[in-house]
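These notes concern the structure reproduced below.
Left out: one protein chain. Kept in place: all the others.
Labels run A and B following the written order; every chain starts at residue 1.
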Amino acid sequence: MDIKDIIRPENRVYKKSDLLYDTTFNFCPGCGHGTIVRLIAEVVQEMGIEHEVIGISPIGCSVLLYDFFRFDVINASHGRAAAAATALKRVMPDRYIFSYQGDGDIAAIGTSETIHTCNRGENITIFFINNAIYGMTGGQMAPTTLTGMKTSTTPGGRLTQESGFPLHFTEMLASLDGTYYATRQAVHTPAAVRKAKKAIRLSLENQKLERGTSVVEFVSNCNSGWRMEPVASNQWMEEHMFPVFPLGDIKCEGKLIQRS
Amino acid sequence: MTEEIIIAGFGGQGVLSMGKMLAYSAIMQHLEACWMPAYGPEMRGGTCNVMVSISHDKISSPVLRCFDTAIILNQPSMDKFESAVKPGGVLMYDPNGITRTPTRKDIRIFAVSATEEATRMNEPRIFNMIVLGAYLSVKPFLGLDHVVEGLRKSLPPRNHKLIPLNEKALRVGMGLITQP
Partner (left out) sequence: MKGNEALAEAAIRTGVDAFFGYPITPQSEVLEYLLQEDAQKRTGMVVLQTESETASINMVYGAACAGRRAMTSSSSPGISLMSEGISYLAGAELPGVIVNVARGGPGLGTIQPAQSDYFQATKAPGHGDFRQLVLAPASVQEMADFIPLAFDLAFKYRNPVMILSDGVIGQMMEKVYLPEPRPRMTEFPEWATIGKKPGKERKRITSLNLIPLEHEKHNQKLQAKYRQMEAEEIRYEEYLCQDAEYIMVAYGASARIASRAVEMARAKGIRVGLFRPVTLFPFPAPQIEALSLRVKGFLSIEMSAGQMIEDIRLAVGKNQRVEHFGRYGGLVHVPEEILEAFERFYMEPHGH
């Protein structure tokens, strides 16, 4: 059988979203970013809102988001995506505004802007990708780096007495009255991807309710930064990241979820 | 005509609002006016002053060293600004709380017992309007109708009910001056 007999429309089981340019992602092979970007494009397409959405890219691995999405995207300065999102939403309340930020961008340098944006209950969506490390600058400690975890700036492993504790940023944001929805997802298995996609959709639909900010954290891998093979990095993530950053909803419809 | 005034006293004595009224009154009379406050924490209880320039012409400098008139409401301001009155100028002060009276011979000095009058009227807060009335009598270049208009402009609407009382105080102040 020739390969052309296989690549036929009736055999197609998967198609890349029309809202992604036919370009190569700058993410390392095996990294979760690519999956999350794809899911956002799919949700925007399924909701039919590509003419009403404006995305904001951060500083970090995902700075070049605007070259992937086939809808309007701006780049904000380091950590200030939430401030830019606030302004975009305030001057265009009928638009869907989302920011896409890594752990350094949102939970270190952008702490203030993010907290106050959630506290004002801006009707925007924040996607927060937590891989416990600074990927683009070459693997330094992030606020979410696990205790004992080795990075280029914690060569002996993160010591809490030196560098503090892994920051539970989404829980912090969830505790604010302006935050309407907060959830923690992952994209390392097909089942997780399906759940994550639902969370993305809900977080965008929430904007029309005008009830406050929606935050979706993705616990993700950084196989390059962690110095692991992609599969091993996902296993390591399940074993080490999930106990510290457990998956699931943290706040729904403005109410904190009680966890056992 | 150019008249350059400094009003100085404690914060809370209505120093800035007196200056504001003068400036508004001048504008009501189609003159040019500039109001330049000393701003900052000293406004809240410390010494406080405002420079007001009124002229037929465009006002050049909002910040001045010498003045045609100094209106002095406390001792520290007396110490600071007695020497800032131009020769032949006017120094007007409320003797209440003044321990060292002015000594210059080359200026016209008026002691206006405004605090005393205001206490007699049982309206201590309007003592600054009495001083202002006295000033208007010494330097009669602003019409009282324009001053009342200026008062209306400088007071927030919720305080417009106080305009008749203020006008009365202005008249009391004007009556305190007996021209030599």
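Heads up, the rule we're going with is that contacts are C-beta pairs under 8 Å (C-beta built on N, C-alpha and C of every residue); 3 or more make two chains touch, one makes a residue touch a chain.
Please read all numbers here as calculations on a predicted model, not as lab measurements.
> Looking at the whole complex, which of A:69, A:100 or A:218 touches the chain that is not displayed?
Here the residue in touch with the unshown chain is A:69.
> Touching the hidden chain in the full complex, which residues of chain B are there? Just list them.
Those residues of chain B that touch the unshown chain are 20, 23, 27, 32-37, 39-41, 59-66.
> Please output the residues of chain A touching the missing chain, sorted low to high.
50-54, 56-57, 63-64, 66-67, 69-77, 80, 83-88, 90-92, 95, 112-113, 116
Just so it is clear, only the chains that are shown with their structure count from here on.
> How many Å are there between the centre of chain A and the centre of chain B, using C-alpha atoms for each centre?
About 64 Å separates the centre of chain A from that of chain B.
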